[in-house]
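Just one protein chain is left out here, and the rest sit where they should.
Every chain is named by a letter (A, B and C) in the order it is written, and numbering of its residues begins at 1.
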């Protein structure tokens, strides 16, 4: 890859238009006005299987064209960047095809549904010499960036403990219907790949490589009712008797972990914690201090320094909304908080700048593979019922 | 005003391009993708005094044209809505001219720098039969809307106490330089009009009309240095010796208030509270419960119900991020928080819908005048050193 | 008064055995084991009007004797210290008699039901040359002591704002029956003297003298039912039809205040804030920092320093449970919190040490009179509806 001195727009194709498609679209719309990247994104085409649905999405999300065949789209000459927002079972096919067509690739997490696929994806983008990035957007919450900076600067000293929990509650009720995220074939795994993967990424970003794990997976609700076919199609006919479907993924995942640098930790994810909506929380204890973060209050970072005078030590709640904080100067004055979707804008900005610079952004597919390796080892450990080395 | 059955865009002219101009521009860009109003806004023209600056703003904020003479702009045939984001001393002239030209008017707070001007503005829009709205955007934080709903439903019973504080700290340091917000001629008043006005608006929205006040205004730092002329012009010549300028507004404002419904309260605003960045907080106590809100955690509402079983009573922290909460369904899933600027999107959405429906949105200029009347009475009380009736 | 080099016990007579009597008794029992004062208190006699009740109290609270006539008790040769825990209407008589008999006097707040009585009490103790103290125990919460220390050391710079609220909810329900605290003849005033007096004491302790006030008093529930006579006597006969009695004190008190040092503030007390149980909270903003305290979390102090690096500023929550914090070293290791009653133990300890040293402890009756003066001025201002000078 060579830096591209041009200031021409970067033409984007987005594959998928559901939750993540909306979040990525917003990022492409907002990155220009607030971050003024040297090369702005041009929202060229959005692609999905249902022509009518994707056309509706096109209109509401602001794309120029809609399409239904991703194979055509990723080969289009006028596309620079392919953004993969589909369920995990199609990531590999799309990303590899895009890389072979010479496109930069931005892919939702987890990178793939298997470590093998993830490896193939990495090989493909490296062979093609394109930029590649996995969307672990929470790295770019300003508070997380500040945490990273504090750790890198040694302000916390040697890290000893990482405690990551990602808690949600939307599957707590056994009456909540089946959906694709409960289907192993589609989603690869459950809470593990969907949300523990974020906690693993933050652990790797902030503490370092995970070397071994002892993990546990649990499915509390083994089967759920299918939503009535009609509902699925938007019709209003009376539902037939409810068909049950086996849940083939975990509802909850827990693991003890060891880090290469000697730190120890735990990672837990569940969709069964009533009251926790998007509680992606970590606490890190180092020799010289501690930090804590909670995504539900993403504008805040709690920090404790042993270097404060003994009678004045305490966790301080930093409003990470100052102009001097990472990314914040592009938004609003101090105390004017930002939201969930801003983390995607930051991610996309860094991706665009990397493409312009001819560099590989982070987290890249290398991180995606490393993350997948941890996920896979956790599944292995949950089966073997013993510590397993990440490899 | 008659409802306009057309679905043609609403053409907007924005006067002013500073902080509020950026926030309003963002709202016009975002309201379409997320709220799908029947008539979308078309960002026609942005207007400011400096041609070069406004052209830069045009590009970054996404407007079609830039202009430097607001008198021309508000008369343009192709403009439907004039959005006034200038300092308070020009609100009346612009809004009245716009109304006379038959344009709908959206105006930043406070409505004007005097009650007389505010009254003239209201008269003008009413005579013209146009839609008019004052931008007290915090009404439309979902948590504030939920608070309103609880009060309207009687869930808190008769309201007894309102306690509103709007605390910031950006003027705490006496070395912070002079700016237009410290100039009575430009800004009308200091913390009073700038931020206490928001607290007054929330009090009126949630509790009702304020009937009398006992107020106090204080200027802690009586003079501040001018920023070097060169800095003001962006040049790099060495600054001359620093000129001092008298601060002609209040740094802090406090008031006791009585409400028409028998409730009592206090309102305080200051720019001198270290650590409080945008701490627009209120607590309301009713016969049957209490609520508390803090803009720095705008996705949360604290609520206490006397109707809970005695051993289970407690302030609950509601994450106001559910699809069933006001406005939230248009954004993200539960627990995925929104930010400061979203309150403007909600406000603009309701404004556009009101224009489409041929109705007057709230808060309208009627509220702007009522707010101004309270502000004016507070100034009068601060001078007379006694309770004054709001009139 | 001369220091008493003896290490003989200090013989105490306690007048009153209700809520405050229990809290003071506990302090006398606990001060020895934890603080080892040079002269320990000897719990000689407890005095109340009803012989049977006071004898029960004697047994459960650990006093040697009980008595029913305080006039006899305060004259007893073997009494060194008279502790006045009765309703406010009898403070003056008891304290003055005790002083005349040469006893040290410890008195619950407010000092008296009138400024005149408070002045007579001060004159009496000064003439007698005895130690005198008013029980504003919250000064001696370790977190409040730490706040005082920070302010005295200049760590907050010049103080600009004091914001004190003391919120409770036990009178919120109009069905809650009448009691002596609602009777002006007994209690002097309502929320004002009962709890605003604490907030005034903290303001005076931490910020300085209050020079003028604009106050407001409100009675939301003008009459309440008497508890059935039988219930008052503990009998079980059926209650007669409920007699209503006029509430002659305020349910809520609010004031704006000016301090001698140029700071401004507000003080509010109410018994009508559902969910606030004992919410004695203050926030103080100085030129260089801020502090906040809430009695419901009395082991914590929130502190913000402008001197922290800009990107690391935030309110830190100090667990005031370190051995280096005021009083704490006498209790438990860090993080092992103390409770409400410990503030009385600290107060009594300092009282005993002052008596041993022959000094006057603080807050003394001088503070009690000053506090009463503010209370009286607030009542005057509430009537005159204007600012009144404290004098």
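Note that contacts are C-beta pairs under 8 Å (C-beta built on N, C-alpha and C of every residue); 3 or more make two chains touch, one makes a residue touch a chain.
Just so we're clear, the structure is a prediction, and the values are computed from it rather than from any experiment.
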Message: In the whole complex, not just what's shown, which of A:218, A:245 or A:311 touches the removed chain?
response: A:218
Statement: From C:158, C:243 or C:296, the answer for touching the chain not displayed is C:296
Field: Absent-chain contact - pick from C:319, C:355 or C:390
entry: C:319
- prompt: When the complex is taken as a whole, what residues of chain B touch the one chain not shown?
  reply: 146, 300-301, 303, 308, 310-319, 322, 324-325
Statement: Residue positions on chain C contacting the omitted chain are 19, 23, 25-26, 29-30, 32-33, 36, 60-62, 168, 170, 276-279, 295-299, 319, 321, 331-342
- line: Contacts from chain A to the absent chain lie at residues 160-161, 163, 165, 167, 172-174, 214, 216, 218, 220, 252, 254-256, 258, 262, 264, 266, 268, 270, 272-276, 283, 285-290, 304-306, 313-315, 384-387
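Basically, only the chains that are shown with their structure count from here on.
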- request: Measure off the straight-line distance from the CA centroid of chain A to the CA centroid of chain B, and report it in whole Å.
  value: 35
Field: Between chain A and chain C, centroid-to-centroid distance (C-alpha), Å
entry: 55
Query: Using mean CA coordinates as chain centres, what's the chain B-chain C distance in Å?
result: 42
Message: Touching at least two other chains at once: which residues of chain C meet that condition?
response: 313-315
